[in-house]
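Everything on this sheet refers to the single structure shown next.
With one protein chain held back, the other chains of the complex are shown just where they sit.
Letters A and B mark the chains as written, and numbering starts fresh at 1 in each.
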Amino acid sequence: MIGTASVVAGLSLWQLVAASGRLDATSFPTTSRIAGAGVGLLANRPFWSALGHTAESWALGLLIATVIAIPAGLMIGSNRFLFASTRVVVEFLKPIPVVAILPLALLMFGTTIKMKLLLVAYGALWPLLIQTTYGAHDVDPVVADTARAFRLSYPRRLGFVVLPSAAPFVATGLRLAAVHAFVITIVAELVAGGQGLGLMMFMSDNALRYADTYALAFIAGLLGLSLNFVLQRLERLSLHWHSSQRIEG
Amino acid sequence: MKGRRRALAIEIWLPVSLLVIWWFATKNGSFLEFPPVRLIFERFREEYFFGRFSSDVLPSLVHLALGYGIAATLGVAGGLVIATVPWAEAAASPYVHFFRALPPPAIVPISIILLGLGVTMKTSIIVLGAVWPILLNTIDGVRGLDGTLLETARACQLGRRYRLTHVIAPGAAPQIMTGLRSGLQISILLMAVSEMVASTNGIGYLLLLSQQQFLIADLWAGMIYLGLLGYLLNALFNVGERVVLKWHFGARVGGAL
Partner (left out) sequence: MGKMKVWVALALVVVVALVAVACGGTTTTTGATATTGAPTETTAAAPTETTAAAPAELTTVNVGVIPYSGMGVLWLGDQKGFFKDHGLKLVLVPAESPAAVLASVQSGQEEFGFSTTIPLIHAVAAGLDVVAVVPNDGTVSSTESSTAIIVPANSTIKSAADLAGKKVAVPALGSEIDLLVHAAAERAGVDPNSVQTVQVPFPTMWAAVKAGQVDAAGTTEPFMSQAIADGAKNISDAERDILGGYNVTAFVTTRKYAIANPQIVKAFREAMEESITYAKDHLDEVRTIIAKNTGLDPSATKTMSLGVDLNPKFNMDGLKAIGNFMVKYGFIKELPPMDQIVLPAS
């Protein structure tokens, strides 16, 4: 209730400021114009087609990151030697922002979906890897010993002992990675190329339709927001049995 | 003594091996996108240590320090306030989550028009991106405090400000640290991004220039620079974190976290 009220207040404030003429009219369209542009976009096919491309890149990139990060994280987290060995590499690569990799990705793959996948996967990899590693650290030694006593194979041990223990962290990591991946997809499209919402923003700029650009940015923000919200609910729902401190990021 | 050497060996064998492999794989310069490592180091030395240290590296770091500092202050202070005032979180929450999900390049054009091209714009972009994880983690940290602890503090008639600084803040400190760490990462990212538009200097500017003029070794040098910077800052942060938490751990009013 309060949340909705505050949003309405914010939007109205924007409307007033934009309409007052103190800001340049073309660069700062009023909320009503942006809303109108937004409705116009949603009603036409090109938007949904672009959204499809964005979603495709996002989903595939996230999948690639997951397939690499979760097994790697489980292994690294549960094994002291692996953890110590990979620490320097991870600490060095982790802070390299995706924007720095972007030119390289462009050079390697051009403005194709492969370029986007490289960037999205790279960006989503780290939060997921780090969270999974952290979660795999604290496995109950009794359970681990029992599994070893029963001669469970290494992959089985990872899957049945380490993974459930690390589950809340993995879930948080997935959520962070998913939202991060979405932002990266749009940024890659906006700055580098490839079909999707980002490209649409670029084109509406070139067509002097700035209200469209704002509307698209707003929609992108909303999508990211919803993604986070939905994943949070799912997380809480599926892990209600697991009581542990979780890391928000 | 042997233990320490062994520990060091475990930590460096992988990075060193990767470096060696990378060196030899690219030695001939047969891959356009992967120039010889030696060339990259050369360009790195030229650009980042001598040529452009004062003109590009230093200003970037200044923006980073300013932006991160402001974001940290706003985030922690704001988070403490929001967590303790009942309706504040509900009101702020949509904005926090929304702006967190906005792609940074979307904010840049407005920032240019409103804030210009200088320190203000760049610092603001960093703040606008880095403040959210700090804010959210602070709120979470306060939320996660033991209820009994807070009740006890209130029952002991401890003043509001005293409660805030001696009970709540220390209690939430570990979580706040997590947020600050996250904020640092984002600050580094936005430092680079903010310098890619409307800039005449800075690490982001150098990266962009290298890309647009296809100076690939320079590009790699820039990536390595960012990696090093992040590594160093994170290491510094870890040291700082240990100091802060140790101090607060001692000052906390009972209760295990």
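One rule holds in what follows: a contact is a pair of C-beta atoms (placed from the backbone, for glycine too) under 8 Å apart; a residue touches a chain by one contact, two chains touch by 3 or more.
What you are looking at is a predicted structure, and each value in this text was computed from that prediction instead of being measured.
Asker: Can you pull out the displayed chains that the omitted chain is in contact with?
Answerer: Per the touch rule above, the missing chain touches A, B.
Asker: Which listed residue, B:Ala90, B:Leu209 or B:Val244, touches the chain dropped from view?
Answerer: With B:Ala90, B:Leu209 or B:Val244 as choices, the missing chain is touched by B:Leu209.
Asker: Which of these, A:Ile34, A:Met75 or A:Leu227, touches the one chain of the complex that we don't see?
Answerer: Touches the omitted chain: A:Leu227.
Asker: Identify the residues of chain B touching the omitted chain, counting contacts across the whole complex.
Answerer: Its contact residues with the unshown chain are 32, 109, 112-114, 116-117, 196-200, 208-209, 211-216.
Asker: With the missing chain put back, which residues of chain A would touch it? List them for me.
Answerer: Output for chain A: 1, 24, 26-27, 41, 43-46, 48-53, 55-56, 59, 106-112, 114, 190-195, 199-200, 202-210, 212-213, 222-223, 226-227, 229-230, 233.
Everything that follows uses one rule, which is that only the chains that are shown with their structure count from here on.
Asker: Chain A to chain B: how many Å between their CA centres?
Answerer: The computed centroid separation for chain A versus chain B comes out at 18 Å.
Asker: For a test of understanding, state which residues of chain B touch chain A in their complex under the given definition.
Answerer: 7, 10-15, 18, 32-33, 87, 90-95, 97-106, 109-110, 113, 133, 136-137, 140, 144, 175, 178-179, 182, 185, 188-189, 192-193, 196, 204, 207, 210-211, 214, 216, 219-220, 222-223, 226-231, 233-235
Asker: If we count contacts the way the header does, which residues on chain A are in touch with chain B in the complex?
Answerer: So the residues of chain A in touch with chain B come to 1-7, 10, 24, 27-28, 81, 84-89, 91-104, 106-108, 179, 182-183, 186-187, 190-191, 198, 201, 217, 220-225, 227-229, 245, 247-249.
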